[in-house]
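The chains shown are only part of the set, and none of them has been moved.
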Amino acid sequence: MHIARVMGTAVSTVKDERLEGAKLLLVSEANQTGEIVGNPYVALDRVGAGEGELVLIVTGSTARVAAGNENTPVDAVVVGILDSLRHDGELTYQKR
Amino acid sequence: MHIARVMGTAVSTVKDERLEGAKLLLVSEANQTGEIVGNPYVALDRVGAGEGELVLIVTGSTARVAAGNENTPVDAVVVGILDSLRHDGELTYQKR
Amino acid sequence: MHIARVMGTAVSTVKDERLEGAKLLLVSEANQTGEIVGNPYVALDRVGAGEGELVLIVTGSTARVAAGNENTPVDAVVVGILDSLRHDGELTYQKR
């Protein structure tokens, strides 16, 4: 799973009807300290993640499994909010 | 889902017959402000996207779900037109 | 779908028997003008593409759909020959 930071939101009115009501987050890949290391993309939220939080994201066909409906046209879904990350013996991230 | 900008169109006469009638857009990955950050690729349009617009694209096996027919040989499909993006507390993109 | 240029051919005698008779092309990712932008890889041809042409390639599980047999061990298939690409209001590629 990717580590990503929730940077904000995406709004799309004209979209596939199977995405109606979906909460679309703007996220960016992050490292063990929460520093941004990639370009932004959009993921469907399933866990109530808020801006600034670090989250776990699944991509590919697994995103449809995470969406709870294999017929949802989504390829990135937030499946968890990170509380903390330990890296090389140190606590490198802790949710405030 | 990828954020991408519609850069133009692709025309292919000799192609898999299951792609007959498909609207093929030339798109490039973009960031939260709509700036291009990747190489161009081709995606099937399902939402009537126009040149210059920012769109949401699904890839991989999810593209076939988005195409509405699992037998369509496509791995990138436009599933939404973006109205706006909010990033780090600011409105960074708004469709005109 | 990736835009790629057909650079040549690959020959493999010792291979999975389900690939017997497959036409294997050496291709490289290209941009809107046909300029090479990536490393070469090998794709199965399904449309009679010739050397130097720009083509559309599908990858991942979609390649097996494109191959017409889900049991073919292939993850990149040429599904179309490009006639032209329009990018940012200009004709950037035209097949000769």
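Note that the chains take the letters A, B and C in the order they are written out, and that residue 1 is the start of every chain.
Here, contacts are C-beta pairs under 8 Å (C-beta built on N, C-alpha and C of every residue); 3 or more make two chains touch, one makes a residue touch a chain.
What you see is a predicted model, and the numbers here were worked out from it, not measured in a lab.
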For this file, in which 3 copies are placed, how many copies does the full complex count?
5
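Following the convention adopted for this analysis, only the chains that are shown with their structure count from here on.
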Hey, how would you classify the chain contact layout here, line, ring, star, complete or other?
line
Quick check for you: after a Cα superposition of chain A on chain B, what is the rotation angle, between 0 and 180°, in steps of 5?
70
I'd like the Å distance between the centres of chain A and chain C, where a centre is the mean of that chain's Cα atoms.
32
For chain B versus chain C, what separation do you get between their C-alpha means, in angstrom?
20
Give the residues of chain A touching no fewer than two other chains, as numbers and ranges.
61
Contact set on chain C toward chain B in their complex:
1-3, 29, 31-32, 37-38, 46-48, 56, 58-62, 65-66, 77, 79-89, 92
Contacting residues of chain A [partner chain B, same complex]:
7-16, 19, 24, 26, 39-43, 51, 60-61, 63-64, 70-76
